[in-house]
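The structure's right below; bear with me while I get my questions together.
The complex appears here without one of its protein chains, the remainder shown in place.
And now, chain A:
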Amino acid sequence: MPVRNPLHFVYLIHAISFIGSGKWIYDKLKLALNSTTSDISKSLCSNVSHPVEWLSELVSAANWFGDRVKLLQGSLTYLDRAYLLHQTDLRTIKLLSMELFDLQVFKSAAIQERLSAGIEAWISSERKSGKPHQNREIIKKLMIVLHEYSKFNPLFFETFLKETLRFYQAESENLSGPNAYKESPGEFLVHCDKRISEERQRAREVLALFPWCEGDIQKTTEEALLKGRLQWLSGVGLENAIASKNIAGLGRMYSLFSRVDGLKRLCEEFKAKVTASVAKIVNDKEREEEMVDRLLELKGFIDEALPIAFVNVSISDSAAANVDVKPTRTTNIDFVHAASDAFQAGFRGRKLKPAEMIAKYLDRAMRKGQQDATTEDFNKVMQRVLVLYRYTQDKDVFRTFYHKALARRLLTQRSASDQSEKQVLKILKENYDPEFSMGDQMFIDLDLSDDLTREFYKRYPEPEAEALSVKILQRSFWPFVARQKEDIRLPLFMQDVLSNYVNFYKGKHENRKLDFDHSLGTAQMHAQFKAGSKELTLSLYQAVILLMFNDQNVLSYNEIKENTGLNDEELKRTLQSLACGKKKVLKKKPVGKDVNDTDEFIYNADFTDPRQKVHINSIQVKETIEESKKTQSIIEGDRKHYLDAAIVRVMKAKKNMMHQALITATIDAVNKHFTPDVRMIKERIERLIEEEYMRRDDEVDGKYVYVA
């Protein structure tokens, strides 16, 4: 220590105090303390040690001074207790000495500057190295001194926080830059997490005397690191986290954002990113077939992430006392809504197609059936797909495609299980669209048909009759348009049986009109090949053609065409399935993949197949493009009728109406089926004005009047 002031004179004043000159002694003491502290101050100012070591000098000086003051207190107990205590304008020795030390040392600008430099040097060193400073003990001792003088806040903590803010702001700036984590905000957040726990750890270890400051330090650190980065983090960060299905990353973002008051922004950004992801999937024309799978995957991830990543953790008061009780975790409902809104918005990115793809996805699933899955799991999958359906605005598109596929499944007996079909229809009808009740009618038709067929067998107990099974479908419940006239010409024996059936049916329902659609028919027949007999299941078209080869071994394309009366397109497709597919029951001359008008066909006696029952696949009409276009245009037409009807209904009820109100009422009226765009409604209104269902009001612009 530099200052070793002559304290011998205190003994002197000790003696004097007895003779009643308290004030004199006090003055002498004050002078002595003043010069001592002043010397300490000077000595500290002129000390040139390293900033952190300088802190050590400060601590020693303060401690030395403290010791001396204790000594004084001991020697001058009488002065302190008997005299000073009763003098209101004079301080006790302890207070006086502290006041003077404060005045001379702590209030000195130069000392404050060195002190700040020391703190900064220490904390920077720890932060840069990531390790405790070798002289960390000095800091702990400094804390005791500052605690004693009540100087922690102004002399240490303010500087500390300022430095913390400065340091982490700079670090955040650097680390989010192009040479660091610019592309991987997730890693940046990992780093932030590490920094925050380092700071808290340090606060607990070094600043234990001031436990309240841990929270302040954490807050400052978080804000410094994150405040300016929110946009980048929520933007790039969310995108990466969603793309890489990083739930932990999302959770980290959520908890960090929640601490810097950034949840609103995070939620908005989350919604935007999910919307964009959904829109991207539904608009990916090259991967349309995978659309639904990809949507399900995304939905699955979001559903999984919501209750893990986007949760508020809270500890209830009663639980706080009990360490074992887990804190309650509640999913942030804003994010749940955001996810749902985002899916809806994303679906809006593409019209019609998503609804169609969902219907087709379900069709495949229903054909496959639940297989090894439990009923429960199967239903879960169905439910998930149907949730996607909820997001589309084109409910009518879904219904049309689903209906068509359902009809086809039921008639060609391709559905895996009636039970599942009914189950899904029930869900659709009850939860989504009451019009799915047509499914019930379809099943009723099929059941009635079976009853009728059984009755028919009783009436005509002959083998030919019993080979026939007819499905009577009411046109209004089935999605097929009436067949064009030129259906296949059936062989006589078939036609006879069918005529019997028609007579039988007319006997029961005289006024009903029956139209047959053989293109939907199926047949089973026995066929003899060299290798033995096979049981073939095929389409009725295929069967009729094959039957012709009972009489003749070779037939030309034109002969077959003549006999069947099929048009070229259907005939070629059918012949192709028999002679050019995997299972060739006919041979074609010349051999080739396509069927030409000049080809000849020969019964293939050499046909073999490992199975006894052989199914010959039909070649499906290119359903994907042409037919779905056709269906789409049917839907478009239906929508126009729907809108016309809705507008007329509304106008009829209200007699006259303003434009906006009519638009709103019309949207409401059709909303369950689809969401029309306003321009389409306007076009329909124009059309109805043209057709004189309504007119514009003569007086008021934008008002319509119903024309009875």
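We adopt the following convention: contacts are C-beta pairs under 8 Å (C-beta built on N, C-alpha and C of every residue); 3 or more make two chains touch, one makes a residue touch a chain; residues count from 1.
Methods note: contacts and distances are computed from a predicted model.
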The complex's invisible chain, by UniProt name, from "Spermatogenesis-associated protein 13", "Exosome complex component RRP41", "Defective in cullin neddylation protein" or "EF-hand domain-containing protein": "Defective in cullin neddylation protein"
Identified contact with the non-displayed chain, of A:F335, A:F401, A:Y557 or A:Y704: A:Y704
Residues of chain A in contact with the chain not shown: 659-660, 663, 678-679, 682-683, 685-686, 689-690, 696, 701-702, 704
